[in-house]
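Of the protein chains in this complex, all but one are displayed in their positions.
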Amino acid sequence: MIKKISVRQKKIIEYVIIFLLIPTIIALGTLVFEDRKYAFITLAVTILACIPLLLTFEKRTDSTRKLIIIAVMTALSVAGRFLFALVPGFKPVTAIVVLTAIFFGGEAGFLTGALSAVLSNFMFGQGPWTPFQMLAWGMIGLVAGFLARPLRKSKILLSLYGIVAGAAFSMIMDIWTVVWYDDSFQPALYIAALLSSLPYTIMYAASNVVFLLAMIGPIGKKMERIQTKYGI
Amino acid sequence: MDLLQVRDVTFRYPTSGEAVLNGMSFRIKKGEFVVLCGETGCGKTTLLRLIKNELAPHGERKGRIYFSGKDIEESEDNEITQNIGFVMQRPETQIVTDTVWHELAFGLENMGLSTSLIRRRVGEMASYFGIGDWFDKKTSELSGGQKQLLNLAAVMVMQPELLILDEPTAQLDPIAAADFIATLQKLNREFGLTILLSEHRLEDVFPVADRIMVMGEGRLLCYDTPGNVGTFMNQNDKLRLSMPCAMRVFHAFDFTEKSPVTVKEGRTFIEDHFDRKIINLRREDRKSLPMQTKGSEEANKESVRKLRSKSYGTPALSFHEVSFRHQRDEDDVLRYTSFSVFENEIYCILGGNASGKSTTLRVAAGVLHPYSGKVNLFGKRLSSYKAGSLYKNNLAMLPQDVQTVFIKNTVREELGKDYKQPQGLDFDFTKLMDKHPYDLSGGEQQLCALAKVLQQEPRVLLLDEPTKGIDSYYKAKMINIIRHLKQEGMTILIVTHDLEFAAHCADRCALFFNGEITSEDAPWEFFEGNNFYTTAANRMTRNLYEKIITVEDAIEICRLNQRDDS
Partner (left out) sequence: MNTFKRFHPVTIVVYFFVVTGFTMFYNQPVFLVISCIGALIFSILLLGRELIASIPFYFLFFLGAAVINPLFNHNGTTILFFLNGQVITKEAVIYGFFMAIMLIAVLMWFRALSILMSSDKWLFLFGTVTPRLALVMSMALRYIPLFRMQVQKIQQTQKAMGAINEDSYLSKGAGSLQIFSVMVTWSLENAIDTADSMRARGFVDHHKKNYKRSRFVNYKFRRSDGLLIFLVILLTGILSAGILKGAISYSYYPTASKLLFSKESIIPYAAYGILVLLPAILEIKERIQWIYYKSGM
């Protein structure tokens, strides 16, 4: 019973944020920053969208193990960026996020994604793009969590998800680039941005597929091994 | 007063039928320093973890453990958590957070203390442990010894009454290990802290312990003062090897008095009971290479060449003024390093931590590339070998961290399906074949990794700290294997800070300091020439006898000098 109430409270907080806080901030932003209202709104909404998801973690009764697994997976995805630094676009971040989501749930996936963005930017440079990366990688994990069962069963679906996730990441980041640049959403500029990053996107999507296919088997075994060895 | 009381504890892991612990019962008084020893796999770790309830392994357990009179299983409060501190073997993996100050505060945060109280306790502890200088550092920037000291301090801030340590010095070099033990001794002496420590390198811990607990096959075999457990340990082949040098010499003879424990006591014992008729084991017939000193190099050259051609043959691996650094703007790690390892020779490079020994080995293995100088393998430039031919039938390296060798899921996959054990490798892998390499004990991992590396059928074998973290039984095995490999014609270059090990198996020893080889010689000359950086047996017999470097040497010379009346 107690748990149900707290879940409900959490929901209420989320609704308050989604239906009250976001519109208020958008309205205020449009008033003060007349010229740049869209840039401001996209940034504000992105940050606010991350908050409820990050806060739920605080209230959760998660085990120490899950805590550590998120830390390990995040560190792996960041350290992996260095391992494959020579090949542009070849990054294990998305694959790690998806795998975390598949084996430990969407929330763990979201957190791994969002934290990977923050932590890797400690090394590669923070900026206004950080919240967008957080949201993009986080959502990739969250959605993978919902699709955990089919993704675990079918390698075709998994590969497909890798491609879609790679494309989605580029598309989300390019929206930000375009809106931030001249505070409007010009389709021509957006398409140009997408095209210019196409080789990178293709590489990225391909690397997702490679990583996912290479790691889904071994990682499953490893999880099993850890669980039997330590009886958790 | 008993602080800890273990009553008839039996423990079984869910997967295996045999009991790991079998009716263990003992008491530890407040303020005692107890050392737990026993061969690998005798249940030491399981016992220690059962006492620290939070880390108790899953399985079937009988018997009770009382801490300050309370059953540790029944009390739910945090009190016992704080009162029993636990430090594990590997310095790296125990650290939780990224900064030193946060690591120190972590336990206190868990206790729910206020910031001002945490600041006070952390400040006090950092000052006591001398951590002040690196308080603001990242934990990843610390050396192994500093990391382990941090782990200890992070436990000590919680002000435990009982401190449990599970082989805390196994991964440290001897200097850092001795410092660590000295810190423990200080905590015990100055604060009456009760300590239960498991260890297999006993030379340093026996002198500071009040009582020794010897375990075997899940049972308590012996529980007495350090001087008295010797009689018992001496009967067991595996345990005998791990005893301190003075005790081993003492127990090689039949004396009825109290056994010496420290080097100092050992010296007095030898002075009191043995003559000095024969002071030398007469090894002069075995030729040694004159020390390379810079000034007299020219004068020595001719004699060196003669000696080399006579007793050492041709060089298998040689460094000619090799310099190396990791980054362009960093200092040199190797500075015009020159040395030669001759064919069919065992060459040991000794030296402190971070002196560049390990780097030397990796340069020799061709995985790091020097920016100037030449490295030759069988007279040919190392860089002119193709990777395929270099690492097949020519050169192989056993790294310091043997876990980096394993990339498969079972030992069988690692070694290959139709694995044929080389002759010298006297070890039975059949029981381990289906295990994951990470599940093997330290010694087993070492041998398994060596077996895998030997599949490259090298002519030159490079070993990086091959005795790190393994007990004296596996150490003896390692020595035998290395000797055997030499007999089969292999050339072996070893980098180690284990002086006893080098004394046992080296043909020549070299001291590496500040980026270069500062001295090299046959082991007995080498250790005799050093005053401080030398083996316990050598320290114990210095000025009494000459060129005694191993415990076996010491026993032999004592035997030759036995008095008729004794």
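All chains are identified by letter, namely A and B, in their written order; residue positions are counted from 1 within each chain.
The definition used in the following text is that contacts are C-beta pairs under 8 Å (C-beta built on N, C-alpha and C of every residue); 3 or more make two chains touch, one makes a residue touch a chain.
From a predicted model like this one, the values you see are computed outputs, not experimental measurements.
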Legend entry - Chain not shown: contacting residue from B:W101, B:W134 or B:Y474: B:W101
Legend entry - Residue of B:R119, B:R219 or B:K374 touching the missing chain in the full complex: B:R119
Inset, instruction - Among B:P174, B:P399, B:G443 or B:G515, single out the residue that touches the unshown chain. - result: B:P399
Legend entry - Touching residue (missing chain; options B:V6, B:V155, B:V411 or B:L463): B:V155
Inset, instruction - Sort through B:Q82, B:Q159 or B:N234 and give me the one touching the missing partner chain. - result: B:Q82
Legend entry - Touching residues (missing chain, whole complex) on chain A: 29, 32-33, 35-36, 39-40, 54-55, 57-58, 60-65, 67-72, 74-76, 78-80, 82-84, 86-87, 90, 92, 111, 115, 118-119, 122, 125-128, 180-182, 186, 188-189, 192, 210-211, 214-215, 218-219, 222-223, 226, 230
Legend entry - Chain not shown, touching residues in chain B: 52, 54-55, 78, 81-82, 85-86, 88, 90, 92-99, 101-102, 105-115, 118-119, 122, 138-140, 151, 154-155, 158, 362, 365-368, 387-388, 390-392, 395-397, 399, 401, 403-407, 438, 452-453, 456
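Note that in this section only the chains that are shown with their structure count from here on.
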Legend entry - Centroid distance [mean C-alpha coordinates] between chain B and chain A, Å: 45
